[in-house]
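Note that this complex is displayed minus one protein chain, with the remaining chains in position.
And then subunit A:
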Amino acid sequence: MATEQDSSYAQGFGQVSRTAGLIFRYLLLAATMFGIVTLAVLLVYVANDAIQPLTADAGWHLTFFLTLVLPTILVGGALYRRNREALKLGGMVVGALLVSLMFSGGVAIVFIDIIPPLTGFSYAVGLVVAVAGTVLLTKYERQIPFTARVAATGLLFFLSLFGVPGYFHSIPELVQKAPVVPTDWIILTLVLGGVTALVVGQYIARVREDNKAGLAAGASALVLTALGAIVGPLVGIDANALVVVTAVSFVPTAAYAGGSVITREELKPGLVFAATVIVGALVGAVAVDALGFAGPQAWTDWQFLTSSHSGSAENAGLYPAIGGSILLMVTVAALSFPLGVGAAVYLEEYAPDNRFTRFIDVNISNLAGVPSVVYGLLGLGVFVTYLGQATGTVLIGGATLALLILPIVIISSREAIRSVPNDMRQASYGMGATRWQTVRNVVLPEAFPGILTGTILALGRAIGETAPLIMIGAPNVLFNLPTELSSKVSAMPLQVYAWSSLFASEDFYTKAVPAGVVVLLAVLLAMNSIAIVLRNKYESET
């Protein structure tokens, strides 16, 4: 018996069958690809329904093939063989332009339609005054005790932003009542263009290591933004809208492209690639217009993005839902970012190793597993029933979603904080820094990119959530843009749900819903790509 077995082993030795291993390997690969391929097929279907590329004229496809696709392939192919890094930069510039265009659309909704420019401007002035006062106070840091300084800062912000009714006008009030107020486009240029100029100027000053160059770059950014208002009416675009798009999209993209080329000369060919794509798309658009070729009958079109719900799928639009999603995101970010980072800092930097800390720890990981619909119940029960808030407002929607993503923000922030090397902390303590000084000057700046990545990914989760919003009573149909924290809110996924359930019909299934899904996925894709780019940059730096 034993000898038989031995001989069989000896015979098999040296010629192990590879079939089983190979089959196994390809089975594993197939299993890995199953979900990805299924989703890809579904995405192709929904994109086809939403955009209907086949309804365009053949000439339309041919024109764009000649002006956009062919040059892109040629230039891209040449760069791919010679200078892959440059091609990567070119791709990044095009991607940055697309993402920032989408972002500038959101900014335009907020700063033109939701907050009237004058109101925004008056609060910006109030904020600037308060911040200037605070900076002045820090000059006398040594003379004034800390508690008095905190109280004074709080009072300063309160007085300048809200005033005391009847006694003391707040600065926003004074600005709004001023006899001469700047027009909308000047305000937008000053506020948005000013912020852009500041950021761009600092960025250029850093890469050129030259403060004058930074100043020049900042000034030209401001001038370019103002130019948007002058050029806009000439080409038939609203001046305010073009100012926002210039300040938020064009100028930062140009600064990014210029800055990368300044630091690394050899990447210059990448800009040729970016120019090929952008010019190709513009030339193609002008050409099909001139030649009279009809484009695809897309359901995701300008009309869909700018109109509100309608009983017929052709006229239905997503505008109030887009505005609602933006306001929700702002509220969620404003609530969950400080709270989540604060909790992470406490657990990583302050918490003693005791039972309560361990309890918080277990508690957070369990909260991350609570179904979103239960968070919706929490919002309904606590905010609506017990605190007596109105149902379905921006504030309680944002607060509920913020609670939902808080555990995710805490967990990812903790990971980012934990990855800060301990040596840096000890160096800071060794210099005599207190715990808060170490957190503020060492830990948070080091961990910031990681925290930001985690927060953006968590916000991406929040923007796709529907169930909590339904539970807190957000309306299924909303015709007006929410303008305040207390107005009723809709959101993109909620509108998609309403169309696919309450207005269920073949028309909505094939027109409005796919169009809404495509917009929602495009926004998510933009957010995730920002997070992934941030993460890659951060990982390659450390």
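By our rule, a residue touches a chain if its C-beta (ideal position, glycine included) is under 8 Å from a C-beta of that chain, and two chains touch if they have at least 3 such contacts; residues count from 1.
Simple rule for what comes next: contacts and distances are computed from a predicted model.
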item	value
Undepicted complex member, UniProt protein name, chosen from "Cobalamin import ATP-binding protein BtuD", "Phosphate transport system permease protein", "Archaeal glutamate synthase [NADPH]" or "Phosphomevalonate dehydratase large subunit"	"Phosphate transport system permease protein"
Omitted-chain contact residue, chosen from A:F65, A:F158, A:Y350 or A:F479	A:Y350
Option touching the unshown chain, where A:T55, A:Q297 or A:N363 are the choices	A:N363
Selected from A:P53, A:P233 or A:G342 as touching the chain missing from the view	A:G342
Subunit A residues that touch the omitted chain in the full complex	16, 18, 20-21, 24-25, 27-29, 31-32, 34-36, 38-39, 42, 45-46, 145-147, 150, 338-343, 345-347, 349-351, 353, 359-360, 362-367, 369-378, 380-382, 384-385, 403, 406-407, 410, 422, 425-426, 429-430, 434-436, 439, 460-461, 463-467, 470-471, 473, 476, 493, 496-497, 500-502, 509, 513, 517, 520-521, 524, 528, 532
